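Worksheet: the structure to be examined is printed underneath.
The complex appears here minus one protein chain, its other protein chains still in place.
Labels run A and B following the written order; every chain starts at residue 1.
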Amino acid sequence: MSDLGGLLSYGVFFLAQAAIFAVVCLGLNLQWGYTGLFNIGVSGFFLVGAYAFAILCGPEYPMRLGGFGLPFPVGLAGSVAAAALVAWVVGIPTLRLRGDYLAIVTIGIAATLQLVALNAQWLTGGSQGTGGIPRPLPEAADTVLGRNLLMLAVVAAVVVAVYAALEAVVRSPWGRVLKAIREDETAASSLGKNAFAFRLQAFAIGSAIMGAGGALHASFIGFVSPQDFQPVLTFQVWTMLVVGGSGNNRGAVLGALLMWAVWTLSGSLAQQLLPADLQVKGGAAQVVLIGLVLMAMLVLRPRGLIGEEAVVSREAEVGPARGAGR
Amino acid sequence: MSAPALEVRALVAGYVPELDILRGVSLEVREHEIVTVLGPNGAGKSTLMKTIAGLVPMRAGTIRLFGTDLPGVAAHRMVRHGLAYVPQVGNVFARLSIEENLAIGACARTDRAAIEEDLARMYALFPRLGERRRQPAGTLSGGERQMVAVARALMARPRVLMLDEPSAGLSPLMVGTLFAKVREVREVRETGLSILVVEQNARAALAVSDRGYVLAEGRERITGDAHALLADPEVGELYLGARRALA
Partner (left out) sequence: MIAQYAADGIVLGATLALGAIGLTLTYNILRFANFAHGEFLTFGAYFALVFAALFAGGQTLGPLTFGWGFLEAVAAAVVLTGLLALVLDRLLFRALRRSDVTVTLVIASFGASLMLRNVVVFVWGSRPEYYSREIAVRSELLPGVFMSADEVFVIGLTALAMLALALFLSRTRLGRAMRAVSDDPALARVSGIDVQAVIRWTWLIGGGLAAVAGALFGLTVQISPEMGFNMILPMFAAAILGGVGSIQGAVLGGLVIGLAQALSVPLIGAAYKPAVAFALMFLILLFYPRGILGGRT
């Protein structure tokens, strides 16, 4: 009986984390799949959401901003707003850049945000991180399994909400303009649509969704530190989207579930098979494995498992000119 | 009779999979000839040259140089077979000097001494280039750039030279000079040089050519002696939309 309980517990834990990734992946899908924005700074907006939640809902620490002890929904909303704000501020100068340059800059943004998290003690607690971040409705359940189930329910609700909202948005007039801009910007501009404004909105909304994911992560784990927001996180989310199928919200969710399963499975395998002193190397091998999956997908099936055809080729027409490698 | 210098049969080619620009073109350039290809815009004249040069893959048909079949040969290898191509735009290396542009023209060759000779010959043929040999090609005027482009192609000691709209963007005076040079080039060569020209400026080109073709909708419609074409009202129709002679 306890074995089943253990398995159930593990399953719930796994699904909750997969669902958090699904949220972030949906945000990236809006930016990349629907708008063609090349954001390789995913970890940065996830970080903003996580720390914003920690500050709003977490306990008080000496000499540090925080301890407001606000309820979960307020914290979530605040994180979403914070991520959106950062994206807005960063997007105004950045989104005029295209393709490669946008990619490079977003990497720098994520790196800078992590640097701030590492050094701004008064804001984030520095390299030690910050803990004691509460779950939603902490009194409602008193077993570990109960608490995790509750969290899973909350995260799943967010996934459903974001999914529904994005599906609606994509079919809305706003979404149609976005699609038109993605397909042919000059034509769309000639119709009087300010392409830049739309792109900025998509960027901000997508980043806001990533921030929500960050808040959920902070609440679930209860503790955040700068080491949680490395480039490997961005890489995981991108792999999920590419594998699942960009331009398709179901693809985003599917990719998140699937790749998280691959990740955790390979992680446990490494843990079981490798002796203690090779654990770090096991982690490294894990990344290499995931990388190979991404590469294989990009080469063999760039549209992903259930993705749209030719979504990824948009930037090719507006990016840097075709090179010599034919 | 020996094989023609350049022979194209039933050539089919295009840029996008669903659309054929060339729909079965056939033409030939005999040794030592200057042949002009005319036609309205969109007829496929540039595509024809790019396909022969190896820049656009051919979908059907044959291309032969001096009787040798050359299917789908890579562009840089066509040069080794004796073909030189001067594109209409992007025909000089703007950031390299004139001298370097010419040197690159000879990059497929190994006969050092002969290359030096040819370089001197180019400067004699185009004195303006000799004066400015260290200048980056991008700083030159349109006419000078055209000279560099042609000289670059000649440095390969080609047996077949292809010129894509050489008079584009040039003043009438320069056009005259250019075509005079083209004829001159053919005379000074020891080995026979055969030249294929694609042109919008039909009169100027036909005046220096031996034969011509009129291309329309991806296929050759009319062919004949250059003088005859100039006088043919049908050519005028295809070309100018009016049933009268070009000259």
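Heads up, the rule we're going with is that contacts are C-beta pairs under 8 Å (C-beta built on N, C-alpha and C of every residue); 3 or more make two chains touch, one makes a residue touch a chain.
No experiment lies behind these values; they were computed from the predicted model shown.
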item: Touching the absent chain when the full complex is considered, from A:59, A:108 or A:131; value: A:108
item: Candidate in contact with the missing chain, chosen from B:76, B:183 or B:203; value: B:76
item: Residue of A:8, A:89 or A:284 touching the missing chain in the full complex; value: A:284
item: Where the unshown chain meets chain B, residue by residue; value: 53-55, 74-76, 78-80, 84-85, 87, 90-96, 100, 103-105, 107-108, 152, 156
item: Residues from chain A at the interface with the omitted partner, ascending; value: 38, 40, 93-94, 96-97, 99-101, 103-105, 107-108, 111-112, 115, 118-119, 231-232, 235, 238-239, 242, 280-281, 283-285, 287-288, 291-292, 294-295, 298-299, 302, 312-313, 315-316, 319-326
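Here is the rule we go by: only the chains that are shown with their structure count from here on.
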item: Distance between the centres, which are taken as Cα means, of chain B and chain A, whole angstrom; value: 56
